[in-house]
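Left out: one protein chain. Kept in place: all the others.
Now for subunit A:
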Amino acid sequence: MTVHNLYIFDRNGNCLYYNEWNRKKQAGISKEEEFKLMYGMLFSIRSFVSKMSPLDMKEGFLSFQTSKYRLHYYETPSGLKFVLNTDLSVTNARDTLQHIYSNLYVELIVKNPVCASTQTLESELFSSCLDAFIRALPYYSPRAA
């Protein structure tokens, strides 16, 4: 049971924050390329999901899973995108992502006069609170399943 990594993108596609806890294999490309790849994929899959939906859609794209991991997605009304990769035992991380947004991002970044919310988030307070929060999650353990 574990959390692998977390990305936060702003509405223009810039990666504001990335951190990993338990990533065994890297993508083999530079971090910038990886962020572009991730954002591009999210953009395409969201538009695909809404086009091909046989019913009226409410939330849209929520997550995908492979044989080894699940990717959870949460988009705020302001266009901020949170992406969390966990192992398969975590079925729904929406509440977690929502908590990260409202209790960590809004409290520590939006209300921080020094942090511009369109550049990489450098607040150590945010980093350390987020890290503590992830490690305290019931489904987090230091060793990947």
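Here is the rule we use: contacts are C-beta pairs under 8 Å (C-beta built on N, C-alpha and C of every residue); 3 or more make two chains touch, one makes a residue touch a chain; residues count from 1.
We take it that contacts and distances are computed from a predicted model.
Only one of "Sodium/potassium-transporting ATPase subunit alpha", "Integrator complex subunit 11", "Tetraspanin" or "Trafficking protein particle complex subunit 6B" fits the UniProt record of the hidden chain, and that name is "Trafficking protein particle complex subunit 6B".
Residue in contact with the omitted chain (choice from A:Met52, A:Val114 or A:Ala136): A:Val114. Interface note: of A:Asn5, A:Asn19, A:Ser123 or A:Ser141, the residue touching the hidden chain in the full complex is A:Ser123. Within the entire complex, the positions of subunit A that touch the omitted partner chain are 107-108, 111-114, 123-125, 128.
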